[in-house]
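Omission of a single protein chain aside, the complex is shown with its protein chains in their original locations.
Chain nomenclature is as follows: A and B, assigned in order of appearance, with residue numbering initiated at 1 for each chain independently.
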Amino acid sequence: MRTLLVWMAGGLASAALTPIALASGWNMPEGVTAVSRDIYSLHMIIFWICVIIGVLVFGAMFYSLFRYRHSRGAKSATFHEHTTVEVIWTTIPLLILVAMAVPATATLKTMYDASEADLDIMVTGQQWRWRYEYLGEGVAFTSNLGTPLEQISGNSEKGENYLLEVDEPLVLPVGQKVRLLLTSDDVIHSWWVPELAVKQDAIPGFVNENWVRIEEPGIYRGQCAELCGRNHGFMPVVVEAVEQEQFDEWMAGRKEAAQQEAMSADREWGLDELMSRGEQVYGAVCAACHQPDGSGNMPAFPALAGNQVLLDEPERHITTVIDGVAGSAMPAFRNTLSPVEIAAVVTYERNAWGNEAGDSVQPSEIAERIAGQGE
Amino acid sequence: MSSRDEHATGQEGVRRTVTRTLVVLAGMFAFAFALVPLYDVFCDLTGLNGKTSARAQSLVDQEVDASRMVTVQFITRGSQGLPWHLEVDTRQVRLHPGQREEVFFSFRNNGEETTRARAVPSVSPSEASLHLRKLTCFCFQEQQLAAGEGLKAPLVFQLTRDLPPDIKTVTLVYTLYPVQPAQAEVSLHEPITEGDSA
């Protein structure tokens, strides 16, 4: 008897808790697109159907447990089949399923809409960052985890957007249909922003497609959803949705900055300049694997501090950063970083943490190397 | 369950059951490997995954469907460990289904050695790969380039008229992969990783 009461109390408590929990925001976000709202309402419909079925089924079960207790002197009946009942409880669930499938199918069809987009973006997953390329605009950049390592290790207080912040968010205009083309440079990643209801695998060698039309300006945060190695948990996605006007301004600013960056590759850079720029780039791009102090993380990530091969052969150092290493976590940075950034980071790596190569690499050398001598 | 099984008893029955299960077992193991080519066939039939044919196809002689326009985008991507540069001279073309079109791609080996590479195509949306016919393509075979050497190669293709009407943009992505990975590559990683081939 006591057992039963405990059961029932527990059951009721958790049954009551769930809707309360869902109502207080511990739920799938409704999101800011038509698709995300469709999905949310599908989710809630199915959830309530499950709740109703659950109440009926568990109700019948607990009623039986309570009513037909042996300790209460219940004598068992002898029936053990009933065709009509069995047919009914096979058919009714089937009908409920059909009723669920109808809106689900409609939503799925909307999600696969292939009509023309206003903006095409190539999203490339890379261990462990995202690269965004605005197709036809000549604007591309990578988006790295923005949370400082000290916060992760617990040496400083965690910020509000801990692990959900990046150095450069993907900026998108609201109200426009944005087509996302996803692929990967190494392993499978998955690009996910809950508020946009977009989750799509980025698969090496293959392109996937999805689309989004954001309705409200805002900052939307998500994460990589497919296990992609060591820093899978440190690969956030941040989308900043802005009005078209702001977007155009941002785009113009981006283009100008890219131009300046390209121009600055032509001039001679001093060692100090390169070092300070290199430190920034290293912290954003390299430190997650090779560690802030260049000590690496064996066996996948070799140490850079005190690495004799690196010091003895500058040419190979440069090649490795530009072209990457096949079949390893070392990506090719030729499209990801600008010549200035590559020159700076190589210079930094050769002269930091006790490395004393003393030489500096000029951005112009890198630019030449990337473009190919013939051009 | 056949009724024969029900009456089979004793060692003979056991032997028969074991033989049968072993046959099924061998069949399923073979089936797993057979799934690899079957999967390719399935992809060819359904366009799953946006794989395109690896062989030259002929132009389907059909009239141009002037009533609609489709945008075809070309994207080129490099990959790790390959000092090549791949570029397309036209990033995007607008054409009618049925129309024959030619686009040029330039390869350049910026490395110090002769290397080989293959461009692996992928089409999005994947359904479109069924309707993309490639007459000439550098992607059918490997390319070999000496240090500093360049190459210009055409892609001749056509989108067939039965392209589903809701497809307005087709994206063709080429990813350039080194043909002999890892071994040939001398890297900063090698001296300290000690036998790690990852």
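Just so it is clear, contacts are C-beta pairs under 8 Å (C-beta built on N, C-alpha and C of every residue); 3 or more make two chains touch, one makes a residue touch a chain.
In this text, contacts and distances are computed from a predicted model.
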| item | value |
| --- | --- |
| Protein name, per the UniProt record, of whichever chain is missing from view ("Insulinase family protein", "Cytochrome c oxidase subunit 1", "Peptidase C39-like domain-containing protein" or "FAD-dependent oxidoreductase") | "Cytochrome c oxidase subunit 1" |
| Interface residues of chain B (partner: the chain not displayed) | 1, 5-6, 8-10, 13-14, 17-18, 21-22, 24-26, 28-29, 31-33, 35-36, 39, 46-49, 51, 54, 79, 118, 120, 126-127, 175, 177-178, 181, 194-198 |
| Residues belonging to chain A that touch the chain removed from view | 1-4, 6-7, 10-11, 14, 21-22, 25-29, 35, 38-39, 42-43, 46-47, 50, 53-54, 57-58, 60-61, 64-65, 68-71, 74-82, 85-86, 89-90, 93-94, 97, 100-101, 104-105, 107-109, 111-112, 127, 151-154, 158, 160-164, 186-188, 190, 192, 194, 197-201, 203-206, 208-209, 221-234, 297, 299-300, 326-329 |
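Criterion: only the chains that are shown with their structure count from here on.
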| item | value |
| --- | --- |
| Chain centre separation in whole Å, for chain B relative to chain A (CA means) | 26 |
| Chain A-facing residues of chain B, complex | 49-50, 71, 73, 75, 77-83, 85, 91-92, 108, 110-111, 120, 122-125, 148, 150, 164, 166-169, 171, 173, 175, 177-178, 181-182, 185-194, 196-198 |
| Chain B contact footprint on chain A (complex, rising order) | 113-117, 120, 122, 124, 135-136, 179, 181, 183, 185-186, 204-209, 296, 298-300, 302-303, 307-310, 316-317, 319-320, 322-328, 330-332, 334-335, 369-374 |
